[in-house]
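I'd like to ask you about the structure that follows.
A protein chain is absent from this complex, but the other protein chains hold their places.
Letters A, B and C mark the chains as written, and numbering starts fresh at 1 in each.
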Amino acid sequence: MEKENKKVLLAYSGGLDTSCILKWLLEKGYEVICFMADVGQDEDFQQARDKALKIGASDCVVKDVKFHFVENFVWPAIKMGLIYEKRYLMGTSLARPCITLALIETAKEHNCAYISHGATGKGNDQIRFELSAYALNPAIKVIAVWRLPEFCERFQGRNDLLEYAKENSIPVAATLKKPWSMDANIMHISYESGILEDPSQSAPDDLYTMTKNPQHAPNNPTRIDIVFNHGIPVRCTNLTTGNTYEIPTHILQYLNQIGGEHGIGRVDLVENRFVGLKSRGIYETPGCKILYEAHLDLEVYCLDREIFRVKSFLADKMAEYVYNGFWFSPEAEYVRKCLDESQRSVNGRVTIELFKGNVSIIGRESISSLYNQELVSMNVHGQLDYTAATGFIEINAIRLKEHYRAYGSTPNNNMHSLNRKFSRVKLN
Amino acid sequence: MEKENKKVLLAYSGGLDTSCILKWLLEKGYEVICFMADVGQDEDFQQARDKALKIGASDCVVKDVKFHFVENFVWPAIKMGLIYEKRYLMGTSLARPCITLALIETAKEHNCAYISHGATGKGNDQIRFELSAYALNPAIKVIAVWRLPEFCERFQGRNDLLEYAKENSIPVAATLKKPWSMDANIMHISYESGILEDPSQSAPDDLYTMTKNPQHAPNNPTRIDIVFNHGIPVRCTNLTTGNTYEIPTHILQYLNQIGGEHGIGRVDLVENRFVGLKSRGIYETPGCKILYEAHLDLEVYCLDREIFRVKSFLADKMAEYVYNGFWFSPEAEYVRKCLDESQRSVNGRVTIELFKGNVSIIGRESISSLYNQELVSMNVHGQLDYTAATGFIEINAIRLKEHYRAYGSTPNNNMHSLNRKFSRVKLN
Amino acid sequence: MEKENKKVLLAYSGGLDTSCILKWLLEKGYEVICFMADVGQDEDFQQARDKALKIGASDCVVKDVKFHFVENFVWPAIKMGLIYEKRYLMGTSLARPCITLALIETAKEHNCAYISHGATGKGNDQIRFELSAYALNPAIKVIAVWRLPEFCERFQGRNDLLEYAKENSIPVAATLKKPWSMDANIMHISYESGILEDPSQSAPDDLYTMTKNPQHAPNNPTRIDIVFNHGIPVRCTNLTTGNTYEIPTHILQYLNQIGGEHGIGRVDLVENRFVGLKSRGIYETPGCKILYEAHLDLEVYCLDREIFRVKSFLADKMAEYVYNGFWFSPEAEYVRKCLDESQRSVNGRVTIELFKGNVSIIGRESISSLYNQELVSMNVHGQLDYTAATGFIEINAIRLKEHYRAYGSTPNNNMHSLNRKFSRVKLN
Partner (left out) sequence: MEKENKKVLLAYSGGLDTSCILKWLLEKGYEVICFMADVGQDEDFQQARDKALKIGASDCVVKDVKFHFVENFVWPAIKMGLIYEKRYLMGTSLARPCITLALIETAKEHNCAYISHGATGKGNDQIRFELSAYALNPAIKVIAVWRLPEFCERFQGRNDLLEYAKENSIPVAATLKKPWSMDANIMHISYESGILEDPSQSAPDDLYTMTKNPQHAPNNPTRIDIVFNHGIPVRCTNLTTGNTYEIPTHILQYLNQIGGEHGIGRVDLVENRFVGLKSRGIYETPGCKILYEAHLDLEVYCLDREIFRVKSFLADKMAEYVYNGFWFSPEAEYVRKCLDESQRSVNGRVTIELFKGNVSIIGRESISSLYNQELVSMNVHGQLDYTAATGFIEINAIRLKEHYRAYGSTPNNNMHSLNRKFSRVKLN
């Protein structure tokens, strides 16, 4: 009889929660390998590994997914123009499927039947992790301890964890825990919970990590050029220094640095989680805020109007998919192909000015734009028949005239009523 | 036999173009009354009236539509969250139907069978004027001189107009014409054409009128509170001075002033006109930029997630209608009712910080928000069954598992292939 | 100390499953009241009540919700034009929230803290029941036995239920169970599972209950008139007999009878359940098939084109909500208001011919249609400027010309290539 595979790959952070989870899983008789993905967060991986091994992990695998994350998650998001509820650039939503991909790969390499994580039962991340995992390996089994009655009854709060750590000689960081939680990667840092749960209270200024307070940003703007090819950023140049970046991670890191310097990409919002709760989040996304704005500018410049309309609808759908954890899904694969197709002609250069929190587009150039300066110029009758609009308007007016013929020639809306008398300005 | 009504109401600006048009219409045998709407632009109406009468107009009627414009066009646009192609707040698009309403009212009062305007044949404004006019009075006749062959052949450029003015003793402003055109009202100023037609060239700094260059804006931020009722701004308070504004025009004027002071609301873009051309525009919309951001924040805070989704789709449609000149149309009336209905619970207060071009939301409060701090709190298991998400994820995963069962358990996308080997970080 | 409320209101059908559930709940120490809603199904309620009381129910309440169902669920669905995945008229989806409304009312009347039902764990109905229940009473507790491990382990198949019934003297119908399950109400009958689970096998002809096989339908068509007011059917007249129906249930019952006679409203399809499974269903919806087609015809006739576009999008959303169990939800309430608003002008009369499975629209009349016979007539130049379309086409062509100017004047699609040579037909 085959022995049951009780090997778990645990998404490990080195912090209190996942260290206790590691110990608890061991107690429950699992063999546990820890897994950490380097997505660009500020982390001492050696120290975390040492801790994991000390607690009893069989191994602690750290994989560097930064480049993959930028190239295959962040860049596509920029290309597709993804933004959730008009403001959130989804730095965490994008990282989860990437990390899960590495996790599932590692689980396979180490023949783990289980994966485990420390995400809570009210959040989006559990869903993003698990849906990605099931899509990548429908047979994988997930241990989500914060949804297990046994675990939750034992650990009802932070104090229970601290006590358990003490009992089990799990080292606890001496530094005081910040009164919020954060998630960092090469694209962004998010902050939530704790004191941030009151949406009327503004975030403390010492919360921000990637960006300077705009009030302390330089007094002189920086101009940069960003070049896109098929909607993907391929070159970024500081117009003062001439420094140029072409490797995806380098472009993003440079824009994070210069954007952060200028205080760009902070946002404070309440968002709608997939589980149906509203939650307050603070985000810093300096580089991608710049890229998002530059890409949008170039896109409207290059794309046919009607393609832009359809494409925008699809991008809204895609943002929902990604936010909700469906990056790996039939619908996301499908819509992504459609969005990719729309970006063929999004080629060109956008000039941007960064200054104290502002990203200002000040010019753009493209060989594949449909912009026709001669045609649009007010000084040239040119190619266009100047009388054409008469017929255009007349035909467009048919429907309106018919409607108001049928329902009264004044819109049936009090406010617009012609009964209103505008006051004549008294003049001599 | 009834005498033909040859009375024309001319939308008059006092400038070279409409002065020449006035004279030309008189030459053609029309009786011409001039009409000016005070939408908040910087204009010497007395001087303009004098000029019109001197040229030969029977009358020059000036009507003050500012309050009506703010209350019935600008405020609804804020309430509906209208924005065209993600960036243009439509200060001009909204003003046209308002002006046309006053124009049609005046045409009726003065028994004019015709209206006339100086908008060109390539732009959006001719369409907005005329569609509004036909909706409000299907029988009205329009003389759009820039689409008349006779007129266009006579006046092939600015020089022809200048010469005609000279011949006919029409006074021409001594000041040099700016190398661009502008359109101003209480909501915004837009700039286009002339040197702006090259989209790669940044706008000269002396172009801006309503807003300070952020570089010259105050070094200290200003905090304000804005209160919304059913999505409409009803109060605005400067948190430092305590000054409060409650009358629509006052709120807008104050926010224009303080926003302009802080360099807020500039945007430089290329947009898609209804006639199918792309054109470059520069806009300053300080007050409404603040209101747009504040409203969006409160809306996401207050509305049910799914209502917000549907509502956003409808707002995109409405923005297209308004931009294209269909403010007075069955579809705009319909969609507006739907959008109004969505705003019942958008009630509350948003706190904003203005600083050197930035509008930062830093807090919000509402009694009608669906936000539930206790429910979302990470520290409380509380009302929610902490195991529920397991089933939620399992059910959501069915479709994914079935898809990848049928088509291979690895997404059929090269980039995501599990064949990829992430590099393991070397640690001791 | 307050005694725990262990009163359950069980949605009872009188069949094997819910009779066993009733008994099992009693065994578990609950007091059980049975509830049946008369939604128009063919049922001996007296017999079912006797059985429930015999098994041990404290009471068995039967409520007649037929009128309410037609007026407040079926008629709105017709008015809104709801159809799921283009073919399913949602007779079951609409009945569930209606039944739940009566259930929750009855639970309140009888002070029951629990409700229970016999819906299975893979279907839509459990979701529709429970989401409706939670919306109507967020504090209600639900016992869904087919999702309880204890119950499911005890009853692993029909034989376990039969045995349990025998042990407990629960009467079992002598008639052989059909090899499929069905759900009937005044609007429709649905059939699924059992032999129908193979989607390649056609349904046996003896399955159908409400409709004749079109092959056995009368050889002469029947013509009827249906009158709608604000999108709601208000009168139905058989044009041969002159019989007229005006009461909602009467209209529906008459159309079911005459439609059934003519073999109308059968559909065999595979649909996408909310839980992510595909399932095969067979439906008979004679009366509502007629009403759906008549309403659609009148709607396109009466509504402005652009309102129809927006309205159709909203109806697709609403159909999803209803199918998924969100009839009572913020989004459904919102979208319903929007759809109601669209139907103001959907007033008129549609003439229909019924014949061997066909619903043919053969004429329509309305005083609020925007149809203008004189304007559209090919024989009349009339009100319309016959040259206007020239400008309309020219302006619409700008965007196309610009696109093909930029990307080649031949669409970049092999199939459309001008390189293709059409063969010239040889003639003398």
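Here, a contact is a pair of C-beta atoms (placed from the backbone, for glycine too) under 8 Å apart; a residue touches a chain by one contact, two chains touch by 3 or more.
On a predicted model such as this, the values are computed, not experimentally measured, just so you know.
Note on the undisplayed chain: of the listed residues A:Lys28, A:Arg87, A:Arg154 or A:Lys317, the one touching it is A:Lys317.
The chain omitted from view is touched by exactly one of C:Ser190, C:Thr237 or C:Ser329, namely C:Ser329. Residue C:Ser181 is the one among C:Gln41, C:Ser58 or C:Ser181 that touches the chain missing from this view. Looking at chain B, the residues touching the absent chain are 304-306, 345, 368-370, 372, 375, 384-385, 387-396, 398-399, 402-403, 405-407.
Within chain A, the residues in touch with the undisplayed chain are 275-277, 304, 306-307, 309-310, 313-314, 317, 321, 329-331, 334-335, 337-338, 341-342, 395-399, 402.
Quick note on the criterion: only the chains that are shown with their structure count from here on.
Rounded to whole angstrom units, the spacing between the C-alpha centres of chain B and chain C is 42.
Averaged C-alpha coordinates put the centre of chain A at 28 Å from the centre of chain B. Residue positions of chain B touching 2 or more other chains: 275-277, 309, 313, 329-330, 396-397, 399.
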